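Down below is the structure, laid out as structure tokens.
A single protein chain has been omitted; all remaining protein chains appear in their positions.
Here is chain A:
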Amino acid sequence: MTDANLVPLLIVTAALATFIITGLRARAREAGDYGFGGRYIGRIGGGAAIASNWMSAASFLGMGGLLYLQGYYALAYVIGWTGGYVLLLVLMAGQIRRFGKYTAPDFVGDRYASPGARLISAAISITISVIYCTAQFKGIGMLFGWLFATDYRTGVILGATVAVGYVILSGMLGVARNQQLQYTLLIVSFILPLMALAHKLGYFWVLPQFGYGVAIQDLKREFGINFAAPFASAGLFQWVALCFTLMVGTAGLPHVLSRFYVVPNIRDARWSLVWGLFFIALIYWSAPAYAVFARLLEARSGMAPPPVAAGKMADIIVIKTAVMGGLPSWMIGILAAGAMSAAFFTVAGLLITGAASLSHDIYYRLINPRASEGSKMALAKGAVVVLAAIVLAIALNPPGLIAEITAVAFALAGNTIFPAFLLGIWWSRANRHGVIAGMLTGVLITFSTPLFGGLVPAVAKVFPLTSSALIGAPLVIGVMIVVSLLTPPPPEAVRRFLAEQVHGHMD
């Protein structure tokens, strides 16, 4: 470890310790007041909770990294991860809340009256958690590697151990999550160093996320780097396919869907989502600025790395930009603390959700319905460790950049859970045969490029690994419709519930 990294390390440690201490105090003060995820804190507070739940290493580190490498093309991430909330709000938020099921497997299992569909959706949810978590582990590994000046492999093993230890410790102590505090740390730690960078570079710094346009022009004029060229990295199809995939994936991610139960009524849930989207956008408006400043600082120092080296450090470029810009080490520490918190809390949420799904949806609902609460809990605890070990094994040789790995999770959600929810809510004729056929098709489509892309190159073009849902999701919807129409309709009780409780509540 170097002296330069000592201050950031201390700040990261202090930030994580603060969350444990405040979480313990909150638990002691408000025991008994907690519903599903905390006491009610109004629409703005609910929005901050949505944003904090959403922010991960992909938003904090990965997005900046891809923008740094690919310029305009990577704006598809900014648009996909904000535009997906529109789909979520208008097509699903109110309806799934009225349906009254908290998790994706619960919804799919009850709506389609099928243990088989529940099992498949639970397996898909767990797979999504593992893929999503892999991206977080990569971010944590790179941060630890940087903090302790070690190689990536050592960093990811060390980081994963600390992260899992943090999850277990928090669980054992019963630490309550304060998502408003988390969001405050995230936004301050992301924007403050950006303001300082803009100020140092001589750009409009008061609202740096809207003032870096001149830097894009300077890059082009002084160094011939065209950061904003629309189709320099990929064409129109790739852009639209990626953007659409991220949008339907956002509307189909299990841990995003379950947020609508935190707020006491549907109206507040809908307005909280708008606030959440605003808080998310505050960070997404800023991420491109880091990428532009990184390019500019490299060009001005005459040390632009070759493409391979740039690709290796892209996922930590947000931190490197702050270092290259000569920001004080305490400010770099705050930035690193924000990134580490985003990754840690996402890991905690995903591992706990995945383990709960394994214990509740698979073991309790399908294998042993007489299981006691104690044995379910023991299984869930063991599952956290097992899932973390699987994630670590994959993360040791990460298959791509943070945002790219995350995009695969979105593609899987968009090709499976999204169609299952969409038709489950809006078409009462959709039945269990249809949803099972559709979800299995969706899984096949998502992984068609690694499975068949070598044999049939056209597959890789139509269903790119990170962007398969543009063609995939409509195809899955088509499969669900055809198979449903060819088989008997779902039970009348389900259709009546959908018609009367989910859609007929005002008539």
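Keep in mind that, in the parts below, a residue touches a chain if its C-beta (ideal position, glycine included) is under 8 Å from a C-beta of that chain, and two chains touch if they have at least 3 such contacts; residues count from 1.
Just so it is clear, contacts and distances are computed from a predicted model.
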- Message: According to UniProt, what is the chain that's been left out of this complex called? Choose from "YceI family protein", "Sodium symporter small subunit domain-containing protein", "Formylglycine-generating enzyme family protein" or "DNA-binding protein".
- Response: "Sodium symporter small subunit domain-containing protein"
- Query: Among A:V240, A:A309, A:A393 or A:L451, which residue is in touch with the absent chain?
  - Reply: A:V240
- Query: Hey, which of A:I20, A:L181 or A:A228 is the one touching the hidden chain?
  - Reply: A:A228
- Option touching the unshown chain, where A:L9, A:L69, A:A198 or A:L277 are the choices: A:L277
- Item | Residues belonging to chain A that touch the chain removed from view | 72, 75, 78-79, 82-83, 85-87, 89-91, 94, 210-211, 213-214, 216-217, 226, 228-232, 235-236, 239-240, 243-244, 265-267, 270-271, 273-274, 277-278, 281, 284-285, 288, 426-429, 492, 495-496, 498-499, 502-507
